[in-house]
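What follows is part of the complex, with its chains left where they were.
For reference, chains read A, B and C in written order, and residue numbers begin at 1 within each chain.
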Amino acid sequence: MPAKKPLNIGLVGYGFMGRAHSNAFLQAPRFFETDYQPILEAVCARNAERAKSFAQNWGYESVETDWRALVNRADIDVIDIASPNDTHAEIAIAAAQAGKMVLCEKPLGRSASESASMVSAVESNRVANMVWYNYRRVPAVMLVKHLIDEGRFGRIFHYRAKFLQDWTISQDLPQGGEGLWRLDADVAGSGVTGDLLAHCIDTALWLNGPLREVTAMTETFVKERKHNLTGRVEPVRIDDASAALGRFQNSSLATFEATRYARGHKALYTLEINGEHASAMWDLHDLHRIQFFDHRDEGRLRGWRSIHVTDGDHPYMKRWWVPGLQIGYEHTFIHQFADFLTALSEGKEAAPTFRDALATDHVTDAILKSAKTGRWEQVVSVP
Amino acid sequence: MPAKKPLNIGLVGYGFMGRAHSNAFLQAPRFFETDYQPILEAVCARNAERAKSFAQNWGYESVETDWRALVNRADIDVIDIASPNDTHAEIAIAAAQAGKMVLCEKPLGRSASESASMVSAVESNRVANMVWYNYRRVPAVMLVKHLIDEGRFGRIFHYRAKFLQDWTISQDLPQGGEGLWRLDADVAGSGVTGDLLAHCIDTALWLNGPLREVTAMTETFVKERKHNLTGRVEPVRIDDASAALGRFQNSSLATFEATRYARGHKALYTLEINGEHASAMWDLHDLHRIQFFDHRDEGRLRGWRSIHVTDGDHPYMKRWWVPGLQIGYEHTFIHQFADFLTALSEGKEAAPTFRDALATDHVTDAILKSAKTGRWEQVVSVP
Amino acid sequence: MPAKKPLNIGLVGYGFMGRAHSNAFLQAPRFFETDYQPILEAVCARNAERAKSFAQNWGYESVETDWRALVNRADIDVIDIASPNDTHAEIAIAAAQAGKMVLCEKPLGRSASESASMVSAVESNRVANMVWYNYRRVPAVMLVKHLIDEGRFGRIFHYRAKFLQDWTISQDLPQGGEGLWRLDADVAGSGVTGDLLAHCIDTALWLNGPLREVTAMTETFVKERKHNLTGRVEPVRIDDASAALGRFQNSSLATFEATRYARGHKALYTLEINGEHASAMWDLHDLHRIQFFDHRDEGRLRGWRSIHVTDGDHPYMKRWWVPGLQIGYEHTFIHQFADFLTALSEGKEAAPTFRDALATDHVTDAILKSAKTGRWEQVVSVP
């Protein structure tokens, strides 16, 4: 084994996503063959004490409390942005201008125009970039991608996806501040459209190509909540639920839905694709399976196959355990980072790039616009 | 057991639905306590030979080849319409005018205006009437209705339903004529919107109240098919797929979808309702179960309960076998007809009446209109 | 359609099974092509009033209160025995001697020796005979049989079946008398071994051939119950639970289990067969499906197929509705009786014959014996 090249990482944010990314940095080189050895060089957060504690736990070698300082450190190769949505653009642009590679949590910006400026920054500065739409790297979802690319579905008729949660039903839940910034429109940009539906759309565009047009509705069920930062009851300005109909460029039909008001569902991201010859379904609550129906099977023995995606010939799985033994949520980040390192070695882009994520933002923008106009809205295409 | 009162039935149509209804007439009084004894008095169809064969098999005592003759027979109490959609209005109106009770297959008419004339006829002639939206009488679906009526869901946030089939994907399938009139727009009125989505909407209105407005899309994937009656390749004018977003009067959100192009699904009617306190799901492919989630269960033991609706305290089930032993599709018609007989004894209406079915037609009309205008359309309300 | 030949049926018993059989007599000729028209000629039960009520409901033309009178009526072609187990042998033997065809509920006798005398009677009098092991006629189970007969499984390694119920857990449940004779050892012969495990074994012998030897355990969890006939608390002498290991003649391994103490299961009859090339599973709670795994499928797309056995090319199903619409428990009796009528037309035996059922009784006898001796017991083979 030749020595690996060090890759120094500076992380911004120490929340849920900071943990998931840090774990990926540590695990990827142990389970995948990589030319690079990620070094946890620095973590940055305004709260110095918490940042130190996080650094100690994960093995970060230093701590910053100002992201500008981090971005300008000469020893950093990669800036990884895991802080709230309203910080993405500023940090990413500064990092790109400083010549750093940039990894960014999704959604890229709070709107397509914000995202466009980020795309411009990374492309004009020619820095490697990637957005953490991690669900592409679920082995079962990647298997669906392979099957589509092999032409097994024939003409596609339908694509449907939904992302259902139930954690904001209580009227007593406040908005804003740590852990609850996703309910604060200024910080998050939008509600479930950018948080949940964006995942559905990223996967859809990747699997089934661009969307041409959408019509949509959104709803805010609880109209006012106490705001944690002001202490006052304030109007809720995010969307609690969002649903859209659409048409893909390949003429197939789309139905999308996301909500935080579906009692009984914690993180039920489901997708289904129906083609001329075959169909497939996937569900985040049983993420290691796909349901697959092949019409070319013998007539009386046709059925939905429950494929336990844990065999050595399934995507990513030969790097893990033995057939039948499953992996979990965090592995999607490990896979994505391992793919990033491979792309780096090969001088290629690692998808989804900022540009790919911009295409998703144009869809969510069109959905939010349609929800206001009540009309079909064209989706701006990304070359 | 006192002698039962005879109830003479005249059936129009000997197809799939003619069989399902005839079976219901015979089975209902054996498994349910009824004051009436249905008599299979006559079956009517243009093809005399087939009508005779059908009569012999099911025990109909006579045969007619002209529905006008049937409608005017003095010995007939009930006209049951199981012929294609384009015959419903004319027969139903004539039957009502002749003072007969009228049972009609769904959808009621080919449009709300056609249905409105039928409602007018049965109401002005004060005859008992019912539409065979049979899925209300699945024990599992009826159980959901009971739970809603008991207030167990609290405020409703979401209602979603779909009806997926795959039987018209082949381009070689012709349109029109026996067995295929559902693809002929003149006969059927519409495609999946009236055939499949109408079931979803009937159940939705019954469970969750009136819809206020909808936006929708429809699609015809295969544009031309040979027409069995003309022998020529002709444009297909029905909708192969239909999807809608909507808002109920109770402010909950609706998503509906129906298609005959979902490979792998034969008759996958699914519905889900998400409320403040509870959620429920049902699926026609496993029609004897509901999935029920109750948020008031102890936290760490919350889960979706798979309730096998076969116990004696479940709707209709004490009349059948023992717990654990399931019933099937045809039983929904038996239940509906048993309920009709009970209502007759009690001098009440049996739901869904023609008026109830008209409400569904106003929704499907609004969906078809929106699919053309690209706008949200208000649903005409039925008092 | 030529006129059908009448077949006059005399039924003994009006309980659960009397209803299931009567329904089969009425429905079989409506849904299947048969040369015979079953006539519900007479029903026999000691309680004249109940018998009359039953006759009126189902259309039996006469009533008897002494089965000997029924057996000797010249107008009866078929005696159908649906009364408790302790009456089977005497009635069946008398019926055979009177030259009647004999249908008998399972288990055939209370022991193999009782059953052997019944086999002898029907065979020496050369009368058609059949035992109502109805689960063979579930379409999904019949499909498994076809797949085995086609050699799709290759060498069989494992066969496992269980039948789990929970209806006798309460200590307050009495034993004996109407509805509870299955807890009375004198009437029932044994407990779950003859009642539930016998179903598992009948199917197993049919699908996988004879069993060579077994070792077993039984248990009576509740040792004493009030006896409904004596009014006294008496020892319970039936087995509440029964489990066995065994070896088939084809060298595959068997595991069997039945109980009435499995909380949460109402009638969970499950079977699974594992072969060199394929495996299949079935479950009475979702009786219209099989799970099928074929190792010859492409490696990374292997999975258990959930086959919804409702298509026209599935056993029995083209006689019912359309693909995707399921049937239920009672249809197994309809299918079995339709097969009986077909066999009668063709001059063949309808399985399972009394002789087939005797083979099952030899297995259950060996299981009950092993539970006492603690040793492996050889299964007496039936030529």
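For this structure, a couple of remarks:
By definition in this document, a residue touches a chain if its C-beta (ideal position, glycine included) is under 8 Å from a C-beta of that chain, and two chains touch if they have at least 3 such contacts.
Not measured: the values here are computed from a predicted model.
Note on stoichiometry: the full complex in this file contains 4 copies of its one protein sequence, with 3 placed in the shown coordinates.
The definition used in the following text is that only the chains that are shown with their structure count from here on.
Taking the mean of all protein C-alpha atoms as the reference point, the chain centroid lying nearest to it belongs to B. Per the C-alpha superposition, chain A sits rotated 180 degrees relative to chain C, a value rounded to a multiple of 5.
Distance between chain B and chain C, defined via averaged C-alpha coordinates, is recorded as 36 Å. Chain A and chain C, compared by their mean Cα positions, are separated by 55 Å. Work out the mean CA point of chain A and of chain B, and you get 42 Å between them. Shown for chain C are the residues that touch two or more other chains, namely 308, 311. Of all residues in chain B, those touching chain C in their complex are 1, 16, 20, 23, 26, 30, 53, 56-58, 165, 167, 265-268, 284-288, 308, 310-311, 320-331. Interface residues of chain B facing chain A in the complex, by the touch rule stated above, are 157-158, 160, 164, 166, 169, 215-217, 219, 221, 241, 243-245, 247, 253, 255, 257, 259, 261-265, 274-279, 293, 295, 302, 304, 374-376.
Residues 143, 292, 294, 297, 299-308, 311, 313-314 of chain C are the ones touching chain A in the complex.
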